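Just one protein chain is left out here, and the rest sit where they should.
Chain lettering (A, B and C) follows the sequence in which the chains are written, and residue indices restart at 1 in each chain.
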């Protein structure tokens, strides 16, 4: 088991586009700004990074850019999941070469009906056996329509090179079953700020959450308050952030996340087509939500 | 708004049958035993009470029995939801007459596609306007395939005779949205012990949970530990109870709940057909789970 | 196996209400009008009859009324499915006494997760063993969230007193699997006019469809044209009826069905609460659809 320390908050960072092309300089500028917010590191090529819209070459350049821009002490976790095992391994190896510290691997899902536990186990084990960097599992049923059960995660957690899980199901009961079952030192990260407080209080080591793109300080503060045992203050801040989190995830999606980033001083910009940019109406709703949460001046 | 104090733990009690007939004496005996466990009261005619299998007459006699058997200080909440508004009101009035302190009303759901917010609002308002006792909403998408949104609950919570909600969705994000939106003094009760710790720490006043049929003392202890601020001990007990809770709900259902009750010293018995009683294999699995949680000697 | 001849069209008839009370005289008048349209018989207490909103007494009086009003040669099939086996049997026996020729029994569904094939088999076999009239299975996943598989239907079709199935899934692939698997002389009825043409051409003996409340003659004509081998004319009429069928089922539900009935010369009236009556906007949309299908003068 690696010595990777995953205690803290990681944003699954957005990928900036200008006129449909990746704006690597804006990406670097965003990272530079996030470097100063108390985050533990970055997840690059996640769902919020529109990874499915990037070409193979763009994916590699994005990872390279983030590794170059991240502060020395920050961890960089690359989303390397592809549908096939061979492409996933190839991307993982490339990201390792660029300096990523770990790979976050989503469940393959196009043939969801055939992705039983035997197929997924073979996929993850083949990767973990050959990957030069540690593997984190990524469970995101909202996008994949596949849910890894607690029993499955427990079993896979025994592999020495599979060191953690990002669970974005939002299902706290399942989170508890996972925590009860996994190998010691296996890192369970809650994958949405919607249950940041609940995930941390029940035993998760950290969080990877879209909200940390927009409000990294608030996420870090909830983390710190929970660690310090000030539950009441943590709970209050968590409840205050709920409308913001819902806005940048379930309600307005990646376009809304980018709009909110822009309003909070980061480069946001438009998503790639076919994602549509936030409408004027959505922009003003998002602005109102950010204001109410004291995230705008 | 009534002065109903809902801070505490309520089991949605099982209905005992012998040879397919309601065993009222066993019901009374179970209640007498639960009276001494620190529970705040009882929910009768809930999903765990197989209310859909009871005739109109049986429903009334069951409520009467529980009111008669409950200790003086215990609250009795009757599940009075029927598909039609008129039948729901009639049953609510009858239960009030028998001495029930409040009514828990499930969303009508057979015509789920037509149960929009306007229809549900009219249903709950008509009831609340005419009911002699306070109304609690009951959100249980697992059984009804309908989910009441946080916005809807917030709106309905303004009615003076609608005093609370049992949310059995297990969705902690939604629970937070509800807590953020409802009228002051509106009572949000978490509806499954799967998120008992998380529900209480995030702001719920109490819980109605199947697990409290089997392990009332453990549920009450989690409640007391959270109130006392001993989060670590509460969390530990919560995680220990997770397998038991999953067993008596998601995995083995009402038949498993009854089997576990029996093993824990209550009358359990068989469910009504078409529910099948626990198989021998299920019984021994349940026994192992109870043992591991230190619920059996 | 009974000699019940189910070749033909059956409407699952609506239940008229006036001021929230069952209007038995209007029900009788509707039946009298339907008697002259070429229908093979009636289904009473189906989903379109708002059976879940009727008290036990009302259910029995409704069946009695329909048997009394139906023309001598018409078959009367009563929907007798309740959640429990015992209540279903009791209602079946009562309907038989009133003169119903067969019982249509929906899958129990509140505890959907526990309604595996063993539970359903026991339920249907107990009924079929004791029922004085033949049993028809009723598969309606839209309302019950349970689907009976073709293999299950094939197995149950072996029981001498289970003589047919109404399949309202609209799934023509499953219909073919069922037709391939069931016992000889087992009657497969298509349960929605959305696939009336396709059901009949693939081998169903008849249909039970909401549309036959409103446009019995068109349904009967499609049946007759298919039997006569005039596929082109049948197909044309089928496609013409599709918007009407969608209107009185998926789009506007039971309230829309009643509105359409009213416009077509039957008594419609309002549904029971919590179903809301059609809005003015819905009424004018329904009227336009009926006009376009040449069902209004």
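Note that contacts are C-beta pairs under 8 Å (C-beta built on N, C-alpha and C of every residue); 3 or more make two chains touch, one makes a residue touch a chain.
Values in this document were obtained by computation on a predicted structure and should not be read as measured data.
**Q** Relative to the complete complex, which of the depicted chains are touched by the chain excluded from display?
**A** Spelled out, the missing chain touches these shown chains: A, C.
**Q** Can you work out which residue in A:7, A:145 or A:227 touches the chain that's missing from view?
**A** A:145
**Q** Among C:35, C:61 or C:176, which one touches the chain that has been omitted from the display?
**A** Once the missing chain is taken into account, the touching residue is C:176.
**Q** Would you mind spotting which of A:83, A:151 or A:232 touches the chain that isn't drawn?
**A** A:83
**Q** Check the options A:33, A:155, A:240 or A:272 and report the residue that touches the missing chain.
**A** Considering all chains, including the one not shown, the answer is A:272.
**Q** Return the single residue from A:11, A:108, A:199 or A:216 that touches the missing chain.
**A** Answer from the full complex: A:108 touches the omitted chain.
**Q** List the residues of chain C that touch the chain left out of this view.
**A** Chain C touches the missing chain through residues 170-173, 176-177, 179-180, 192, 194-195, 197-198, 201-203, 229, 231, 235, 238-239, 242-243, 246.
**Q** Residue by residue, what part of chain A touches the chain that was omitted?
**A** Residues touching the hidden chain, for chain A, are 20, 47, 52-53, 55-56, 83-87, 108, 110-115, 118-120, 122-123, 126, 142-143, 145, 250, 253-255, 272-276.
Keep this in mind: only the chains that are shown with their structure count from here on.
**Q** Tell me the shape of the graph of touching chains, choosing from line, ring, star, complete and other.
**A** Shape of the chain contacts: a line, open at both ends.
**Q** Taking each chain's centre as the average of its Cα atoms, which chain lies closest to the overall Cα centroid?
**A** B
**Q** Measuring from the mean C-alpha position of chain A to the mean C-alpha position of chain B, what distance in angstrom results?
**A** Computed value for the inter-centroid distance: 36 Å.
**Q** Between chain A and chain C, what is the gap in Å from one C-alpha centre to the other?
**A** Measuring from centre to centre gives 50 Å for this pair.
**Q** Please list all residues of chain A that touch 2 or more other chains.
**A** none
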